[in-house]
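A short write-up of the structure that comes next.
A single protein chain has been removed from this complex, and every other one stays in its place.
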Amino acid sequence: MNQLALLIISSILGGFLTIFLPPLYDGIHRKIKARIHCRIGPPIMQTIYDLGKLMVKDDIVPEGASSLFLYAPYLAFSYLLFTSIMVPMIYLRSAIGFTCDLILILYLLSSSTVLLALGGLGSGNVFAYEGARRELTMTILTELAAIFSLISIMIRCGALRMTEIYEKASIIHPVPSIIIASGVLLACAYIEGFRLPFELPEAEPEISGGIIIEYSGRRLAAFKLSVFMKQFLLVALAVNILEPWSISNLILGLPIFILKTFIVYLVFAILEPLFARFRIQEALKSILTICGISIISLILAGLGV
Amino acid sequence: MSRFTLLKKAKEIGVITERYPYKPTKVPEGFRGKPEIDPEKCIGCCACIAACPPNALTSLDENGYRVIRIFYGRCIFCGRCVDVCPEKAIRMTEEFELTADDHEELVQEVRLKLVRCSVCGRYYDTERHYRMILKEFEEAGLKVDPEVLRRCPEHRMGMSAEVIGLRRVRK
Amino acid sequence: MIKKSIWIYHLNTGGCNGCDIEIIDVLTPFHDAERLGVKLVGSPRHADVILLTGPITRQSMEKAINAITAAPDPKFIVAIGSCACGGGIWYDSYATVGGIEAFYKILRERGVKPPKVIYVPGCPPRPEAILHALAYFKGLASKKIKKRVFVEK
Partner (left out) sequence: MRILRLEEIENPELKEIYEEIVKRFGDGILRSELIAGNKLHLHVEKGFLRKVSSHIFDELGAFYCTTAGVDERPLGGGFRAYHIFSIDEKNLFIVVSAEASPSLPRLPSIANDVQGANWAEREVRDLLGIEFDGHPDPRRLVLPDDWPEGVYPLRKDFRYDLKEVPRVKKQYPMRRPEAEEYVMPIGPYHPALHEPEYFRLYVRGGRVVDAEYRGFGVFRGVEKVAEGRLTYTQIPFIAERICGICGFTHSSCYCEAIEEASGIEIPERAQYIRTIMLELERIESHLLWVGVACHLLGFDTGFMHCWRIREGVMDLCELISGNRKTYGMNLVGGVRRDITEKGREKALEYLAKMRKELREISEVVSGMSELTARIKDVGILSKADARKLSVVGPTARGSGLKRDVRVDHPYFAYGKVSFKIPVYSEGDVWARLMVRVEELFSSADIIEQALEGIPSGDLMAERIEIPVGVRGLGVTEAPRGENIHFLITGAENKIYRWKVRAPTYNNLPSVPIMLKDESLADAPIIIASIDPCFSCTDRMVIVDEKTGEERVLGAEEILRLARRGEIR
């Protein structure tokens, strides 16, 4: 019984972390970015305020928007919330775990991105169309890289179940293939978070916010939160595979997990202000390079390294 | 990677943001802020109104008063009114925080009493201007019949200097 | 909640760029409006506060109405600069509507409910004046101007 309670608590905590940590990290991100710009920057809670405000704002549905536009952000959000329960973050087991759950996680992650892009398309706005086009083009390659690296992790650990993978990983750790694979996952997380130089789908000066141009109010909040959550889940997956020993530690699990993700987001925040936006071709080229690296990890995993 | 010098640079410069509105800010000397009419000095001559490029300064004669009105919502803060004011009654202040909820709040009005023409009873000039002219005549050593000066320009027309009573007072 | 996070949309209705540049200036390191929770957005759909500059030219009027109606409630307008507040030096030109009062009259005629407006005169207003308006909106600063009438006794 105790085990079950723990399981439920950790799952709820996982969902809670997935919803509240990324906006907080985004606040820190903005603060650091501001610091590199030599200015004070917003309060750390700013992104949470922003999302809270969007909740109370009017939600305008443009005339003739498709049902995808209406439901995509909520759907994506619920997909990701579900995924957050499946991904073990601070406790080894998750409430919903079964054989091949990794495949479902992957599926949910990529379909949430596709949903968001489709939602943008559903608004009928030409800028949203352009943003969604960019998003989809990039997602295909990014997901490829993510899939390759997850497969290489599966191969190396010889398991298909998240919990087993973590168990195995904490035993064999550290091995090159897993380190590379989780590095690739982190890179994917960076790209999926609409961060410069990959901020193409939103690209305010080019396409006025692109994919989110028609969203407002709660839907915009759900949209933004989904993007944050997706990035966070990828980061969570990656850091726990990269450094899995804390996950089974009941007391230190939570603080160490937060510390790990914080460090990752810190690096993200320092990197972003140093880049200019890629053109789509260049973005694809660099994502392709990341794909190549993920294939290397695949080969290494196949070789058992 | 030259771009990483940006980090060094940011550290070197530090945060340069001013803490306004928590800390007040200072404007340099000679700043052209909100123009203000000194109601005690204004004589209602309307020189500023003729000079004002956007017509932010207007005048209107109503109910025995001349209303000199300045609307900051249209003012371009050029300071031409200050240049042309003969009485130095307008000055540029250092105020620039002109946030308002209503455009009526962005108004300064100076209502000056008018004098009537002694012939037709029409209001024609401000009392202050009238008194000033009288004083100027006196200072210049010219004597003038105040009753004649109290005529509107129309009824003063055609009167020679003698009739107006303009003659040098012998000392 | 809206006072903690102000997303601004910049709506130029034929201004000379002076105010527009000062609005951008407010976001740059010296003034850094982001510390007050202000963020510039590219779509009126995301806007809480519309910063309106310019005397509203005949041409841009329809577009301005579109942008204002596209913004979700609750929304506010901050009229930046003397052109927006009262038409500026072109208030009576045949090609402008002539400031926000006249513009609001047209809005009312069309049955559009005009949002509440805050006036920020200046040509262009200093960045601090724009910050003051935003701070006033947030309740951080007080109004410093009121109508003054002098009547000669």
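Going by the order they are written in, the chains are A, B and C; count residues from 1 in each one.
We take it that a contact is a pair of C-beta atoms (placed from the backbone, for glycine too) under 8 Å apart; a residue touches a chain by one contact, two chains touch by 3 or more.
Computed from a predicted model, the values in this text were never measured in an experiment.
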Q) Missing chain touches which shown chains? A) A, B, C
(Q) Looking at the full complex, which residue from B:L6, B:L60 or B:V119 touches the chain that isn't shown here? (A) B:L6
Q. Given the full complex, what residues of chain B touch the hidden partner chain?
A. 1-3, 5-6, 9, 13, 16, 27-32, 51, 53, 55, 76-80, 83, 92
**Q.** Absent-chain interface as seen on chain C, which is shown
**A.** 10-22, 24-25, 28-30, 40, 42-45, 54-55, 57-63, 66-67, 69-70, 88-90, 92-98, 123-124, 126
Q) At which residues does chain A meet the chain that is not included here? A) 33, 36-39, 62-64, 123-127, 129-130, 196-197, 199-200, 203-206, 208, 213-214, 273-282
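As a working rule, only the chains that are shown with their structure count from here on.
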(Q) Report the inter-centroid distance (CA atoms only) between chain A and chain B in whole Å. (A) 63
Q. What is the distance, in whole Å, between the centres of chain A and chain C, each centre taken as the mean of its C-alpha atoms?
A. 38
Q) For chain C, which residues are shared contacts with two or more other chains? A) 29-30, 32, 35
Q: Spell out, as numbers or ranges, the residues of chain B touching 2 or more other chains.
A: 16-17
Q | Complex contacts: residues of chain C adjacent to chain A | A | 1-2, 4-5, 7, 28-30, 32, 34-35, 37, 39, 41-43, 45-46, 48, 70, 72-74
Q. Can you name the residues of chain A that touch chain B in the complex?
A. 35-40, 270, 273-275
Q. Touching chain C in the complex: which residues of chain B?
A. 16-18, 20-22, 25, 27, 34, 39, 53-56, 65, 71-78, 95-113, 127-128
